[in-house]
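Heads up, one of the protein chains got dropped from this complex, but the rest are sitting where they should.
On to chain A.
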Amino acid sequence: MIAFDYLRAADRDQALSAAQSRDGARFIAGGTNLLDLMKLQVEAPRRLVDIGALDLRQIERTDEGGLRIGALVSNADLAAHPLVRARYPVLSRAILAGASAQLRNKATTAGNLLQRTRCYFFYDPAVPCNKRTPGSGCSAIGGFNRIMAVLGTSEQCIASHPSDMAVAMRVLDARVETVLPSGERRALSLDELYRLPGDTPQIETHLQPGELITAVLLPSPPTGRQTYRKVRDRASYAFALVSVAGIVSMEQDRISGAALAFGGVGTMPWRDRAAEDLLVGQQPSRALFDQAADTVLAAAIGHGENDFKIPLLRRTLAAVLGKLTETVA
């Protein structure tokens, strides 16, 4: 950890100006990821602006029938909220499938979205990593890559996005509400928030320097069944090898709506509209589910130890779609 200064902002304006007045400033809330990275000198911010005192801890109904979740709402509180449990169960399930109770108590909604990859090589400054040290090379390519991504990768980076919550947010069409240093506000879909690694894997989002996420907006609850299925190496406290968030509605014996998002496989929380479109209007069948998997995985690239994620995603997706479309007697 290198020396940094620390400011505890009393309000939003203070936070924005404190972050703007020094290069290399970072906002800190729960700190469950950033502090670990600072100890290892993977992250070395010159200034930490603590936003813990900001009034961003409410969960409110929106006029559109959705929810506005304050950026500082803890993962534990969000998962346990009655409206979330009742109307967005995929979100509760995804959150509770991640981390540990202690971490969920401390981690925040916005912080979860912005957590960084768990790539082994990103975490070790002694070895090359384009995400940590641009241009130094990627140790995961040609190295042990069991937990890495198979979708959205580039020749510079194959690190997977680790979040469970973000996968559920993606399937729910969540948007982040931000405020720019100028005071201007904007809202971004998760598609607009995240960036693929490309040639700049060190830049993970489209947020501008000093831009602060203030809330996550959920649209009105989707129709249909929701589920989150996470496949991992042990029963708790492990990142997803593959996860599937699914929302499917049926009319008669046909699929009338489908939303699917995937964790553990992508360099960002993954969604594939083409696969969803393919399902709509069809009768559920194993062949149809395989077609959907073919679509999702069309561009998938394995790197050796992570090859298994491709067939594992296929199997998991089929099982999830089977459950979401099965007729209840």
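As a working rule, contacts are C-beta pairs under 8 Å (C-beta built on N, C-alpha and C of every residue); 3 or more make two chains touch, one makes a residue touch a chain; residues count from 1.
Everything below uses one rule, namely that contacts and distances are computed from a predicted model.
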item: Listed names "Glutamyl-tRNA(Gln) amidotransferase subunit A", "Carbohydrate ABC transporter permease", "Xanthine dehydrogenase family protein molybdopterin-binding subunit" or "Cytochrome c oxidase subunit 1", matching UniProt entry of the absent chain; value: "Xanthine dehydrogenase family protein molybdopterin-binding subunit"
item: From A:Ala80, A:Leu180, A:Ala238 or A:Ile301, residue that would touch the chain that is not displayed; value: A:Ala238
item: Residue of A:Lys39, A:Arg61, A:Arg254 or A:Arg273 touching the missing chain in the full complex; value: A:Lys39
item: Sole residue of A:Pro125, A:Pro181, A:Gly198 or A:Gly257 that reaches the chain not shown, by the stated touch rule; value: A:Pro125
item: Touching residue (missing chain; options A:Asn75, A:Asn130, A:Gln156 or A:Thr316); value: A:Thr316
item: Missing-chain contacts mapped onto chain A; value: 1-3, 39-41, 118, 120-121, 123-127, 139, 142-144, 146-147, 231-239, 241-242, 308, 311-312, 315-316, 318-319
